[in-house]
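Take this structure, written in structure tokens, and hold onto it; I'll ask about it next.
Only a single protein chain was left out; the remaining protein chains are all shown in position.
Going by the order they are written in, the chains are A, B and C; count residues from 1 in each one.
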Amino acid sequence: MLIFEQSRTGRVNTAQQPANVSSDINTATTDIPDEFLRTDKPLLPEVSEMQAVRHYTKLSTKNFSIDTHFYPLGSCTMKYNPRACNTLAMLPGFLNRHPDSPANMSQGFLACMYDLQEILKDVTGMKEVSLSPMAGAQGEFAGIAMIRAYHDAQNGGKGDPERTEILVPDAAHGTNPATATMCNFKVREIPTNSDGDVDIEALKEAVGPHTAGIMLTNPSTLGVFERRIKEIADIVHKAGGLLYYDGANLNAILGKVKPGDMGFDVIHMNLHKTFSTPHGGGGPGAGPVGVSERLIPFLPVPMVTKVADEYHIVTEKSNALSIGRLSAFMGNAGVLLRAYIYARLLGRDGMTRVAEYATLNANYMMKKLEKAGFELAFPNRKATHEFIVTLKKQAKEHNVNAMDFAKRLLDYGYHAPTTYFPLLVPECFLIEPTETETQDELDGFIAAMIKIQKEAETDAEKVKGAPYTLPVRRLDDVKAAKELDLTWKG
Amino acid sequence: MLIFEQSRTGRVNTAQQPANVSSDINTATTDIPDEFLRTDKPLLPEVSEMQAVRHYTKLSTKNFSIDTHFYPLGSCTMKYNPRACNTLAMLPGFLNRHPDSPANMSQGFLACMYDLQEILKDVTGMKEVSLSPMAGAQGEFAGIAMIRAYHDAQNGGKGDPERTEILVPDAAHGTNPATATMCNFKVREIPTNSDGDVDIEALKEAVGPHTAGIMLTNPSTLGVFERRIKEIADIVHKAGGLLYYDGANLNAILGKVKPGDMGFDVIHMNLHKTFSTPHGGGGPGAGPVGVSERLIPFLPVPMVTKVADEYHIVTEKSNALSIGRLSAFMGNAGVLLRAYIYARLLGRDGMTRVAEYATLNANYMMKKLEKAGFELAFPNRKATHEFIVTLKKQAKEHNVNAMDFAKRLLDYGYHAPTTYFPLLVPECFLIEPTETETQDELDGFIAAMIKIQKEAETDAEKVKGAPYTLPVRRLDDVKAAKELDLTWKG
Amino acid sequence: MPFIPHTEEDVKSMLAAIGVESIENLFDEIPAELRAEGLTKVPEGVSEMEIARIMHGHAEQDSRALCFAGAGAYEHHIPAAVWEITTRGEFYSAYTPYQAEASQGTLQLLYEYQTMMASLTGMDISNASLYDGASALAEAVLMAIRANRKSKLKRILMPRTVNPKYRKVAHNICKGQGITFEELDFDLEGGHINPGSLPKDPGDIAALVIPQPNYFGVLEDIDVLTDWAHEHGALVIAVVNPTSLALLKAPGSWGEIGADITCGEGQPLGAPLSSGGPYFGFMACREKYVRQMPGRIIGRTVDLDGKEGFTLTLQAREQHIRRSKATSNICTNQGLLVTAATIYMSLVGPDGLSKVAKASHTNTENLVKKLEDTGNTRRLFNRPFFHESVMQFDLQTDELMKAMSARSILPGVIISDDYPELGNAILVCATETKTEADIEMYSDLVAKITKDLQSA
Partner (left out) sequence: MPFIPHTEEDVKSMLAAIGVESIENLFDEIPAELRAEGLTKVPEGVSEMEIARIMHGHAEQDSRALCFAGAGAYEHHIPAAVWEITTRGEFYSAYTPYQAEASQGTLQLLYEYQTMMASLTGMDISNASLYDGASALAEAVLMAIRANRKSKLKRILMPRTVNPKYRKVAHNICKGQGITFEELDFDLEGGHINPGSLPKDPGDIAALVIPQPNYFGVLEDIDVLTDWAHEHGALVIAVVNPTSLALLKAPGSWGEIGADITCGEGQPLGAPLSSGGPYFGFMACREKYVRQMPGRIIGRTVDLDGKEGFTLTLQAREQHIRRSKATSNICTNQGLLVTAATIYMSLVGPDGLSKVAKASHTNTENLVKKLEDTGNTRRLFNRPFFHESVMQFDLQTDELMKAMSARSILPGVIISDDYPELGNAILVCATETKTEADIEMYSDLVAKITKDLQSA
């Protein structure tokens, strides 16, 4: 039942209202002239506090989440979000700070931000970091905008207007090409070879004076480490392009190898992945960017500096070449606090262990699934923190596809892996267990996969009808898009 | 799956351990001699933080609760527990105060306690209040112990040793007779007449020089107001006994009538009922006691006084006649804070409204159920905040008893009312909707009752097999008591 | 190991299953010359107990100031239930509802949110959030350019009464796509866009941005402005404060046919100030523009058994399907904040939100009067305002700021950087959280500080 269906006209929740204010929307209780005033009542629920609490508490239990289920959603790093990060970031002193507070009222907060910048520099091997982008995609935007700014500043400020292309491997996440477009670049796709690496020959053919840069993820979204990264960097750099690193997969390599050392010029991080800030049912995230020496002047503001033990906020005022601010204030500050707390809890050794155990878990699952007869997309490769199973055989032989497997997994109490991404692998399952799961949990998932495989062989219709045990059966997405019903109309 | 079944030897949760301490239980890392030391490892779970979070989060969702379900458990006042009461009582300044902090470090906390005492005095019409009892039953103990102390102080301190009996109506809650026993009184039961009132003639016969006092609830646990209370008070007082008021049902009369005015000498309140502090799956509660003039010297300590705008803690040191302390410190202080916040949110008018709407809801349900053909225990009476339906006809005609109805209600998403209490009403449903439920919710419950009634008529086995939709079907209580399995043995 | 559940034996058995000797072997595809020596600047790990103490220390450092600042971030009362429910693991630790059947909680909530926002703004539909108010404006501009098929020139009219930070962000995000922003100056008396100053023949404009209330807190002549824009073939992008919408005319009712796109900062709906984020941007529009909308949209549909359910819809607008042709690159948005906002709106209801708006208005009015009574400061603009006002002080604003902040009062936001012509101007705000005593403390302190500093 929708909250609106529990609403009754005239029900008010007195405890949540300021006292001594008339509520009649039609009386000019203020001196504001009528022409500015609303005359109708907005459709907000008229429910008691308990009704709201009960409704949203019950709704919450209709979600799968990390706190309740194994959630091996590839490319999303659904690992445990330590509760302390939430509790401590919600201390009144942090919640009550107005973003325009002067620095003398902000030393506690700014100290955390400064330290976080330093931590991220170490982790990425980049020279400077700005924390402000509000998610991975905005980090990408910042990165590509910096590449544009860099080219524009070449030739003594006259720019390099030829450089209109961004290269993107065909396995790239959708945000990569979308970002390039937002920065007005043309996107040129680079194919992948059968081992999951970038097709170097194709790359060589693609680069040239029109190349502004390349966007890469390493490990790639195919769950393998791009081994010829140095060669790629050289090719792109020689052609005058810059290298952008999509840091969504940083969890796999923390402390093991640094993007800065691979030759990248700019990187974004997904703190909601690698630094375990909550995914919140779709956000908020945080997508700080790090750069090599030559891109420092272009970093987005605000940033935090430390001068003689005092912290200061750097804005566009002092950083004239900056691509500027991408949010009204300092990005998702509360998310950054959570990431900072997480980083301190882990510490330098803990970070490295994250990569190790994320990789261990992925390789373990990959091998076990392979032994159980599942086909790997890249059977000759080691897994990174994730790996790909292709269910094309199942789709062909039993007409049970990746989506069917995904829905049936829900019945077994597992969130499905990422399906149908990357697009180039047919009937694709991108599986990322993360380091925080136990061997038992992985074994349980593998057992479920084997059971579903058996079901596909013996009772394909059962699998195709899944799920059966959730609040709803399989939903009609086609109807949703055709007969748009986007708001409740009473 | 039990948490122990998810445990693995040697798994440790580093973030939750103090640093730099050896964990080996067998090495004397301390200077404590071996003879004092443990050599085996206790059976605590060895799980990761996420495993614990996931396990207990999932367990929680197997509960019905006020925040998720209508919970009309008679005599328990399962009304909405405002979330602010929890959030504010958990402010660091309150959580960190050590109970033995001197008064100069405690003025904030003591101010709240003092104000709460004053509020409870007003609500009950008693002369003085002590907050320390930790639940209703301990409040009862305090009350009866005070009655004993009072009689012991009679005759110039020689006491009144004849007074060995406490009168208890047969409808009384089990804690009443149990408490009398703990205070070494004999319990004499007084019958109830067909209208639900105490049988006055029987009472008159029962009182005498052996009467120490009577324990009454008014409104009684039969969901009716004891109309001849003044007469009862006179009878008991004349016989030299005192009147104890079990405040479990205070929700029905807040601001409408005060126990002090009815002639009671001592009262306990259930703050987890009337003042909406959480029931917590079985506690904690708080059972403050209030007394008339003559019992003031006997009140349990500690209490809080105010002298010249400063708050002080009163202990047994200054109150020589006190029955003393019943807990190491100040009772369930955090519960008291929640009750205080609740009282302030309601205010004097809000309190009175609680009684009004609790009564409205109960009478509405009672009438509707009666119209639907259910038999009321006291059809000629008004309901108070609760009322009784007897399902003896259903039990006889369809062999579907109150327990069956209760279990089937769970399938319909409603917590069952209190069943089989009070004992004197056969196949008893004690229904207490509370003031925080909407008419819609009440109607839903009534509709479910009607449906179950139909089921009982057409498919009794279905009802007797309920529940079907919960984490478990009906549990075997006999086996539980016969083949005791009280701890996991691996 | 913090948050890693593996015992030594687990590791052994897992390595055996994989068929490698050590975890290190799993990294052997990384070229040796690239391998890092571990981390050096990251501090050593600490326990939860230690970090708790560190963070308590930092939080206490920035101790609770009495806040009279607004300028895009507003201190409102947030019911305790909002974040107690929002941070339940099932909301907090879920992700984008890709598996709709396992995400009905989040999806239904978002559908309810869309309904509330559409109604509040008077628009037909709403998306499920953007990053923040500033970036939402940037997305609205990009959307308007796509939606206004008649306009060819990618020109946007951007009044200077729009929050200067929003204007910067819009510029920073849109400039790559060759969009030009033309400024509209404001009336120095009214602090608003004087309709009389609008160009007679503006040429090809894709959209006019109309803030209500504007950055100065002042109310714009929204009806006239809206109609003017539509007459000249421009779309109207409304930038509004959601709290104000309980009181002020919804953008859908501006002028003859209403605004086309509405966006703004959702923070006032249940998000704490928290140093500027996470907040959320909202965006609503006319149904005909829905396919130009950026961000997630939830639709109601049915399942195999015909039972009602909710799912992500119109995904063909989005980057994961449309890639370089998507309406935006946005992927992760601000779901948890929308969760909080939805619960907030349910708890306060239409009546409560209207009271919050009125109380904020009245408190600011009182503050302005009290400040004027000191004789040391005066309001700059004579037009009606919502819950902010620009005050001009006798003192240098940074001296005032220093003296007030030393007493834990944040007196407002200095706006002279963006509006040098306004002199010693501070944008002040007193929401419903401020009492009469708070307001008096502010004005008394201004009087005292002015006296002290002037006599020094």
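General observations
The definition used in the following text is that a residue touches a chain if its C-beta (ideal position, glycine included) is under 8 Å from a C-beta of that chain, and two chains touch if they have at least 3 such contacts.
Note that the structure is a prediction, hence the values are computed from the model and not measured.
The chain not shown here makes contact, within the complete complex, with A, B, C. Remark: the omitted chain is touched by one listed residue; of C:11, C:80 or C:209 this is C:80. Contact with the chain that does not appear here is found for just one residue of B:368, B:392 or B:462, B:368. Between the chain not shown and the residues B:222, B:339, B:410 or B:431, the one that touches is B:410.
By the touch rule set out above, chain C reaches the unshown chain at residues 47-49, 52, 56, 64, 77, 79-80, 84, 87-88, 432-433. Residues 8-19, 47-51, 53, 57, 82-84, 86-88, 92 of chain A touch the missing chain (whole complex, contact as defined above).
To be clear about the criterion, only the chains that are shown with their structure count from here on.
Chain pairs B-C and A-C differ in how many C-beta pairs are in contact, and the one with more is A-C. Chain centres here are Cα means. That of chain A falls 48 Å from that of chain B. Remark: chain B and chain C have CA centroids separated by 46 Å (rounded to whole angstrom).
Averaging Cα coordinates per chain places chain A and chain C 20 Å apart.
Under the contact definition stated at the top, the residues of chain C that touch 2 or more other chains are 1-6, 10, 45-48, 56, 79, 81, 85, 89-90. Shared contact sites, meaning residues of chain B that touch two or more other chains, fall at 8, 15, 48-51, 53, 57, 82-84.
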